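Report on one structure; see the data block that follows.
One protein chain omitted, others in place.
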Amino acid sequence: MRVSSYSRLRDVSYFGSLVLFAVTVMLACSPRANALPAFARKYGLRCSACHESWPMLNYFGQKFKDNGYQLMNDRDAPIWQNPSYWPVTFRITPIWHRVSTGKVMVDTYGSNGAGGSVVTGSTLQRVSNSGFDISGLDFHTGGTLEKNISFYVLPSSNNAAQFHFETVMGRLDNLFGSSWLNVKLGKFELDNLLSEKRILTLTGNGGIYQLYHFRPQGDGNVFGQMGDNQLGLEVMGHSWNDRTRYSAALLSSVDGQVGLPYGSNAYSGFFTFSQAFDTGKAGVQRIGAYAFVGEAPTNWLTQTGPNGATVIPGAVGNKSFSREGFVGQFYFGQHVDLQVVTQHGQDSVWFGQGYGDFIDGVASGNNTTGTTLAAGAQAPSWNGVLVEPHYIYSPQLIFIGRFETIRMSQQSTPGTASNFGNISTYTIGYRYNPFMTSRAGFAWHNEYNWLHQDGTAPDGTNLNTSELLMGFDFDF
Amino acid sequence: MQRNNLRKWSSVFGAAAVVAFAMPSSAQQTKYDFETRMNIESHVGNITGHAKDAKPDYRRYCVGCHGELGDGNGENFPWVDPKPRNFQLGVFKCRSTPTGTLPTDQDLFDSIGRGFDRSNMPQWSTFTKQERTDLVAWVKHFSPRWVGEKPGTPITIPPEPEVTPERIKAGREVFARVQCWKCHGVLGQGDGPSAATLTDDLGRPIAPFNFAEGARPKCGDTDKDIYRIFMTGLDGTPMPSFADNIKPDEAWDLVFYLRTLMSQHSKEKAMAKQLGLKPVDPNAPAGQQ
Partner (left out) sequence: MSKTKNFAVVLSAVVLVCCGALILGQKVNAAGEGKITGTVKLDGTAPHMKGIDMGKDPFCSKAHATDPGKMETYVVGSGGGLENVVLYITEGLTGPAASQTATTEPVFDQKNCMYTPHVLALDVDQKFKVTTSDQTTHNIHPLPNPMTGNIPWNQSQPPGAAPVEKSWKAPEVIPVQCNIHPWMHGWFVVVKGPYATSDSNGAYTINNVPPGSYTVTAWHEAAGTQTQKVTVAAGGSGSANFTFKAK
């Protein structure tokens, strides 16, 4: 599961700064996915055929995915493949990075008068760390079991080799011979046109789309995270050439956590629609919209447990949330494009007041019988936008920029500063593939991210974090 | 026995190739040659394509098989079958034009979008029309043929007549008379007496189309496409043109009969079943097969 680091910065201490560092590392190394040289090998296509720059899909790759990892010819079914073909890919990223966080509460020391030192207090200061590191390891296997029956399984580890299932799904494609009806069951990525699992950046804060994970400060709704893979059922369809596409997913509101949470009957829906337009020399433009609406639990049958303990959500007390927005993929010829996502988000007032959040076992509030909300509490809402331009020098070299900003429009607790928890972040970077074949992927990656949050430093002032990262990103 | 003969022949052909190359004017293409043809244009509908605009797309999507030099010698060459097209030769299977002539821009445009079933060439339907037209110009710039030579005149295809049992029977007669079964087999299963020894123009083994296996014909699966396939031939393969020997009206009959051999459901198939149509008998005297 992905937890953004800024929400953890409130109770910073000496220990906290260590946690911060650990979380950052975890984020940098958390599973992101789907560049599959196994597919390239299966079909004899170069990475660049399906990826604008791997792992990000281009239109042809999106169509391939929407067809259930099929090119829609006789080479799709494994029965037509070389029997020794085995569709497995791994991906890992050794890196060097430097993380710098402003205003971390650290200890101050004084002499104990006997040649040693004692903690005399604490102070705020900038903490910068640098070092070598590795990411977790992803094992992708995906493709077709038979014509029009697809699968994807992704056991993924953190950088200490502790594995979990990031993706497990089977898919029935082209039901009744129609590309308009495909059904997917399992744990899968939401149908985001701009996919976080295929993000081109790797840093802790820049390696995720903040927009896909945003919650107001103190908000208890861990769900509503569009960036995380979810458990559910998806119906998806598209026109033959993928110009028009839709999807509708029914999800368990468990943020992809496996093991049935007792008594939880909370579901959510994720809906998308998009249409592409032929604009001649400029390329194919696509605009679309998404809506993520549903309920998540705020009531627990057991008391708040310690970190990681099982808490049992109650059958009542599900509260609603929604995220909706537009997506645009604009191309200006074969070298420049611009990806845009907007979001208006709203959580129930209960989430805004800290109820919910059972998944990591630290539900901050339990909505038991008779619980009342603080006077004047309101449902928090916010607006955000993500703009990601690319300059593609060649299929082997891409320059990436990103700007995201998220602004609170209504705070849950009256009297809170209107900008509290706002985020702005810039990311710039490039990925260079020294070779481009249909066998393996290898990229030299260099990236810088800067993230600004309003009012989240321990002293209530603004907090700036930055990270510089370079490394090899490869898969085979 | 036959196999021995073949081996013998292949060595003879090898010697011939050496001789052929010793002769003048079999020029080796270089990047410089391509540069001189970079201003080649293509025209599809009212869109004009320019070779130079397609370069990034070619590099992104095509080069792994067709190669930097368009010679079909990309890194996948050893592993894919059928082999990628060598654009330098300017010889193409799917044409609306007679055998031995260049295809039209529209033909190449259609081929890119349609892809080739039973090959590694997918359907490149995601391009804009402009991008695809540019790629047509790019494909052309690899071959000097497009400088001095004009595309052939597309064959005329009369309007498709109504399918009748008589026409299906007549199509069967054509199938017997021009001996399609020599390669494709009497049931169209690609198992005719000559099927095993077929090779393409570069001497690589090639299989005749199996109508019964449910695959799409390489150059399209509309009735018109099938008409075109046997009337123009698939250049570079053993499939000849029958334009001189099948009249246009008979050609439609043959299309209808070929439909009865395909595994896909069709009007023709139902009619043939009703007629109790038997496969042609190669051993019967001519005219009664």
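Think of it as A and B in the order they're written, each chain with its own count starting at 1.
Operating definition for what follows: a residue touches a chain if its C-beta (ideal position, glycine included) is under 8 Å from a C-beta of that chain, and two chains touch if they have at least 3 such contacts.
A quick note: this is a predicted structure, and the numbers were derived from the prediction, not measured.
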item	value
Visible chains that the absent chain touches, using the contact criterion stated earlier	B
Full-complex contact with the absent chain, from B:80, B:137 or B:183	B:183
Residue, one of B:113, B:165, B:236 or B:279, that touches the chain absent here	B:236
Subunit B, residues in touch with the chain not shown (by the definition above)	1-2, 4-6, 8-9, 12-13, 15-16, 19-20, 22-27, 29, 88-91, 99-101, 143-145, 148-149, 177-179, 182-183, 193-194, 197-199, 201, 233-245, 282-283, 286
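Going forward, only the chains that are shown with their structure count from here on.
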item	value
Complex contacts: residues of subunit A adjacent to subunit B	43-46, 48-49, 59-60, 63, 71-75, 240-242, 278-284, 334-335, 392, 394-395, 437-439
Subunit A contact footprint on subunit B (complex, rising order)	47, 53, 56-57, 59-61, 63-65, 75-76, 79-80, 115-120, 122-131, 215
